[in-house]
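The complex appears here without one of its protein chains, the remainder shown in place.
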Amino acid sequence: MDATALPVPRPVAAHAESPLPARRLSDGGGDRVFAGITRTAAWGVFLLLIGIAGSMFWGGRQAFQTFGLHFLISDAWDVGRDQYGALIPIFGTLASSAIAMLIAVPTSFGIAVFLAEVAPRWVRSPIAIAVELLAAVPSIVYGMWGLFFFAPVMSARVEPWLIAHVGPLPILGPLFQGAPIGIGMLTAGIILAIMIIPFISSVMRDVFQAIPPALRESAFALGATPWEVVRRVTLPHTRSAVVGAVFLGLGRALGETMAVTFVIGNSFNFSKSLLAPGNSIASAIANEFAEAEGLHRSALIAIGFLLFVVTFIVLAIAKLMLARLSRTEGRAA
Amino acid sequence: MIIAPGLLARRKTVNVIALIAATATTVFGLFWLAWILWTTFSQGAAALSPRLFTEMTPPPGSEGGLLNALFGSFVMVALGVVIGTPIGVLAGTYLAEYGRASKLANTIRFVNDILLSAPSILIGLFVYELVVAQQGHYSALAGGIALAIILIPVVVRTSDEALRLVPNQMREAALALGVPQWKVTTRIIYRAGVTGIMTGILLAVARISGETAPLLFTALGNQYWSADLNAPMANIPTAIYNYANAPQDEAHVLAWAGAFVITAFVLLLNIVVRFFLRTRTPR
Partner (left out) sequence: MKRIFETTLALAAMALAASTAHAADITGAGSSFVEPIMSRWSADYNKITGDRVNYQPNGSGAGIAAIKAGTVDFGASDQPLGSAELAAAGLAQFPVVIGGILPVVNIAGVAPGALHFSGALLADVLMGRITKWNDPAIVKLNRGVKLPDAAITVVHRADGSGTTFNLTHYLAQVSPAWKAGPGEGKTVNWPAASIGGKQNAGVAQAVKQTANSIGYVEYAYVVENKMTYALVSNADGRFVMPNAASFGAAAARAPWDRASDFNLVMTNAPGPKAWPITATTFVLVYKHPQAEKAASSAAAMKFFRWALAKGTAQAAALNYVALPPALVGRVNSYVTANIK
């Protein structure tokens, strides 16, 4: 709906007892100005991404020129011999984010449902604020806590249990092999999950509580259980915002630097096991950028650019799947 | 209405299971929070004294506080909010009110989501090239700009969602009364969606107050007091980073204390803002 298409009302004839203020024709101008400002801001966001992605591409051009497409599938990373490949950082980013989303999305959804349906009114605000507090913890503190307090527990209790009980199983088994050193992909994924829970759950909670009460109450009146109300009324009504919340969390997980760096183990070796150390794009850059020169520096910026590409692909796939889902349900996205 | 007793029992069981699961996940989430908060508090407790707020960051072997770092973080986060929030909210407004489901709007939303996932270190690098290298020195202003760039995508997304959730009846009623479009948005829709928008801003503030990597390339950090926007400025995340890596134990304690203070500050901000929202917009 374009603001300039709105008909500008003519001044209304004043009633004798309650004179209305005459409408000024310049209100149409106000609409144009405001619409223009918002459009500029939106374009600004667009240009910001182009600028950042562009400068990353420019910084990484030396690496792209030197290695070509082989850069994408090479698992080399030899600083001494100036051989670099993006495969391991890309895999690490995707794997740690996948673990994080697998844990965080159900948890956040559960928290939002709890706050919307289960919790008594007086306890809602404190718990909501408590969950948001998880977002207030600096990412470096997640790293420090993860390395000094969480990793030892993983190493002493959780990982040995996983190796003993899940290791021998057929499909999941190979994911849980190796020495229980405590730092690695799994630990990084869990910490990422904790970090993104507040992002996903606060938005979900806000959105669940913003549903018109009439909708919920009519469902209850028909005899639906609270869970059915969530499934059949709340969720469909807020689908777009819920998806938005999930993307918010995904974006955070893909790009998180400090926390992952402390606990991912920083190893450029490929391993099937989640318990093994690995590397992610952001943590590779964070670790090596300060000391990198020449081709090494260019390679790091190049994998930074590739993170944008990876995000682009992941988001595109997700949106395509969602579009298909809503098409089969007969609703416009 | 006659419902088969088996069906009702099944629905009730499913309901109970689902709600128990929801409670369990909440406990799960709160468990982590409690552990992390307890860790920051107990590790930093030795340094939690009034001195923390009155003295500057000390070199090893001396006692001190975090005053310059707290001030610097406050200034740069405020800068980030002042620069980024208008852009974010206005862009979100465009997406929700004007662009809606158009191709351009969807493209911008997509682009915004990609920007969301940009590692903060890359944003720091970008601002370094753009601002620091051009000016020839590190500055708090560059730090504020970097934080603003991290804040904008979060605010855009949450504003967009919050404004889209406002029922159309409100818009239509206002327009029918002859209110100009821009007043409909600023006076009515904003007020209706303010809770959602504030959630987004608060989340973004929480995030940027704890970001280290971008500040390392832009504001650098400062051992001393500085209120000059054109010079390096101390900040909490860099102070935590430096102290955590120092060999001395007192430095580690100071790092944890800084972590605790910044978390507590964001919590306070959350509570205060939500309190004001509640009194201004009765639900």
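Note that the chains take the letters A and B in the order they are written out, and that residue 1 is the start of every chain.
Criterion: a contact is a pair of C-beta atoms (placed from the backbone, for glycine too) under 8 Å apart; a residue touches a chain by one contact, two chains touch by 3 or more.
As the structure is a prediction and not an experimental result, all values here were calculated from the model.
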Contact set of the excluded chain (shown chains only): A, B
Residue of B:M76, B:A118, B:V205 or B:L220 touching the missing chain in the full complex: B:L220
Listed residues B:F71, B:Y94, B:F126 or B:W182, member touching the removed chain: B:F71
Missing-partner contacts on subunit B, residue numbers: 58-62, 71, 132-133, 136-138, 216-217, 220-228, 231-232, 238, 242, 244-249
Hidden partner interface residues of subunit A, rising order: 77-80, 143, 147-148, 151-152, 155, 179, 181-183, 261-262, 265-267, 269, 277, 286-293, 296
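Criterion: only the chains that are shown with their structure count from here on.
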Distance from the mean Cα position of subunit B to that of subunit A, given in whole angstrom: 14
Contact footprint of subunit B on subunit A as seen in their complex: 1-3, 6, 9, 23, 27-28, 30-31, 33-35, 37-46, 48-49, 51-53, 55-56, 59, 106-111, 113-115, 117-118, 125, 127, 129-142, 144-145, 149, 194, 197-199, 201-203, 206-207, 210, 212, 223, 225-228, 230, 238, 240-241, 244-245, 247-248, 250-258, 281-282, 285-286, 289, 301, 304, 307-308, 311-312, 315-316, 319, 332-333
Of all residues in subunit B, those that touch subunit A in their complex: 1, 3, 11-12, 14-15, 18-19, 21-26, 28-30, 32-33, 35-37, 39-40, 86-88, 90-91, 93-95, 97-101, 105, 107-108, 110-123, 125-126, 129, 149, 152-154, 156-158, 160-162, 164-165, 167, 175, 178, 180-183, 185-186, 195-196, 199-200, 202-203, 206-207, 209-213, 236-237, 240-241, 244, 255-256, 259, 262-263, 266-267, 270-271, 274
